[in-house]
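Removed from the display is one protein chain of the complex; every other protein chain stays in position.
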Amino acid sequence: MPVVYLTRRAVFSASHRLHSNQLSEDENRQLFGKCNHPRGHGHNYAIEVTVRGGIDPRTGIVMNLTELKAAIEETVMRSMDHRNLNLDVPQFQDLNPTAENIAVVCWQMLEDHLPEGLLHEVVIRETENNFVRYRGE
Amino acid sequence: MPVVYLTRRAVFSASHRLHSNQLSEDENRQLFGKCNHPRGHGHNYAIEVTVRGGIDPRTGIVMNLTELKAAIEETVMRSMDHRNLNLDVPQFQDLNPTAENIAVVCWQMLEDHLPEGLLHEVVIRETENNFVRYRGE
Amino acid sequence: MPVVYLTRRAVFSASHRLHSNQLSEDENRQLFGKCNHPRGHGHNYAIEVTVRGGIDPRTGIVMNLTELKAAIEETVMRSMDHRNLNLDVPQFQDLNPTAENIAVVCWQMLEDHLPEGLLHEVVIRETENNFVRYRGE
Amino acid sequence: MPVVYLTRRAVFSASHRLHSNQLSEDENRQLFGKCNHPRGHGHNYAIEVTVRGGIDPRTGIVMNLTELKAAIEETVMRSMDHRNLNLDVPQFQDLNPTAENIAVVCWQMLEDHLPEGLLHEVVIRETENNFVRYRGE
Amino acid sequence: MPVVYLTRRAVFSASHRLHSNQLSEDENRQLFGKCNHPRGHGHNYAIEVTVRGGIDPRTGIVMNLTELKAAIEETVMRSMDHRNLNLDVPQFQDLNPTAENIAVVCWQMLEDHLPEGLLHEVVIRETENNFVRYRGE
Partner (left out) sequence: MPVVYLTRRAVFSASHRLHSNQLSEDENRQLFGKCNHPRGHGHNYAIEVTVRGGIDPRTGIVMNLTELKAAIEETVMRSMDHRNLNLDVPQFQDLNPTAENIAVVCWQMLEDHLPEGLLHEVVIRETENNFVRYRGE
């Protein structure tokens, strides 16, 4: 039973402000520069969710793409699409919504909505020049 | 002297909320749906600025690409990049920051920073699935 | 009232075979080569639909993007997505489903579903190396 | 001798129908939805073939890119480009042509045409929103 | 007979140096900056060639895509792909190989290889942030 990596991509539009509660105003400004601007800015975030598993010989698939798409819709898209990450998403009340943390939060959201052991990687593309991968390490 | 169209592209990250002062709360919600969400959302906007002119036979160019890039930096990028369009950009105090209006405002900003008669078109790409062109009509 | 061009993009997956009823088997084979292969092949077609109109000063938009998206869904996507163009789409019963003809058929389908006079251009991208524009000429 | 991963990409246009001989008509319809549509649909598939090996200090390359390209042409492109995967490709006579299985079949085709031990990964991109990786596991 | 615009894209890799014989060394350096660097630099140029014409009702096409591709191969690709534009292409012996001039030279090369009156536009994309259009004006 060959093992493959199946990836589904989705795009959401969100605003955020990089700001850590554990740093002073000055430290935030110095570390995050224009990304710390008080009234926020935004991105079209692309998320790529990869599951890893054997190909079911009866069906020819690892898991139903429709179910993978639904898992992304019910978690990431429902809570983050067309939202202000800092103000609208509970997970970022006390957590800086950096691309790194967004990837980890998406992983946590997805883990419970997917068959156990399948989730392999979450990629968050923030701009065409920077992106982050998280593999549950 | 052959006439060509020269285009320069730049990308800015901004947040906005679609909301018109001339509509009721209900009308705004109905017309703009999730784009009317109160705390806003965001995009990576790509702007493409096109100038149209004859090729200078001495230099081989229509205008210096460095100057075209500088004109975009000093106008669009300076006022909109990493900003909240509704709250940070004076032109949108009383104007709904739709892709249509962003294109018109960018045109107005650029017109004074470019040699007269050269500006031909401004394209604003808001997501990979929608964009707007404005040609000064 | 500034006039802008607003474009919405959608992607559909379809199969087709290039074959004209008005040509002999040999002429078809010679003209269309591997695209004439009897059991067909397929593409991810991207369609870009552009409307042209004035920006409504009350709302800041040319037309509601949701309605433009719905018009594409109800016409092009409903009849062509995940279909065999030659066998499933009535318009191609006697018409060769070339990119050229697909663009014209999409224009005809869309014209009745959009406010009169707004439709400006239909682009069909067949591969990353070829596409067709139709403007109702 | 540094070890690098060298990737070559190619694009082929094919039609297919998701349908497993080991499932009933109803099960196929329920599992694959519109992808099970009887007369098929199609995609522009992008394949990315990665070889892994040391850089030859005499030449500066892992393997000749022209030979890698030729290996893809003689196997994947020759049998799948501008074809109906279900009806034209012997490997899919009794195998559902899902992206997962396409990746495995391409790996098997390529393995014999490449120097032993070099093949590392095959990626099949079916749409801009889903793709599959196979690494011979 | 509907009129459509059919576009074919190709990519060539070339090196060039921006330098005009009609300017002094200092003027060249000041105007073109790093693009005037003496030993040159390079780009993957994408060319998009558009023909405009009526759809032939017998065939369903404006012109054979294979012939359009061949016209690009025999002219632009043959003389510019994997070449140094300044040193290898006769047209640039006394002409600065700017994107503007490359577009005009490609137009001139293509005009004689295409049915009269069909050539509508040549686009040259030099980087992901700048491109030029020429329409024979």
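Which chain is which? They are A, B, C, D and E, in the order written, and residues in each are numbered from 1.
Convention: a contact is a pair of C-beta atoms (placed from the backbone, for glycine too) under 8 Å apart; a residue touches a chain by one contact, two chains touch by 3 or more.
Note that the coordinates shown come from a computational prediction; the quantities given were computed from them, not determined experimentally.
Participant: Residue by residue, what part of chain D touches the chain that was omitted?
Facilitator: Its contact residues with the unshown chain are 2-10, 50, 55, 57-62, 64-66.
Participant: For chain A, which positions touch the chain that isn't shown here?
Facilitator: Within chain A, the residues that touch the unshown chain are 18, 20, 22-23, 31, 33, 95-101, 103-104, 128-135, 137.
Participant: Just the residue numbers, please: which parts of chain E touch the chain that's not shown?
Facilitator: The list for chain E reads 11, 13-16, 34-35, 37, 39-44, 81-84, 87-88, 127-128.
The definition used in the following text is that only the chains that are shown with their structure count from here on.
Participant: Name whichever of A-B and A-D has more C-beta pairs touching across its two chains.
Facilitator: By the number of C-beta pairs in contact, the winner is A-B.
Participant: Approximately how many whole Å separate the CA-defined centres of chain A and chain B?
Facilitator: Measuring from centre to centre gives 28 Å for this pair.
Participant: Can you work out the whole-Å distance between the CA centroids of chain A and chain C?
Facilitator: Averaging C-alpha atoms per chain gives centres 34 Å apart.
Participant: Send over the residues of chain C in touch with two or more other chains.
Facilitator: 128, in rising order.
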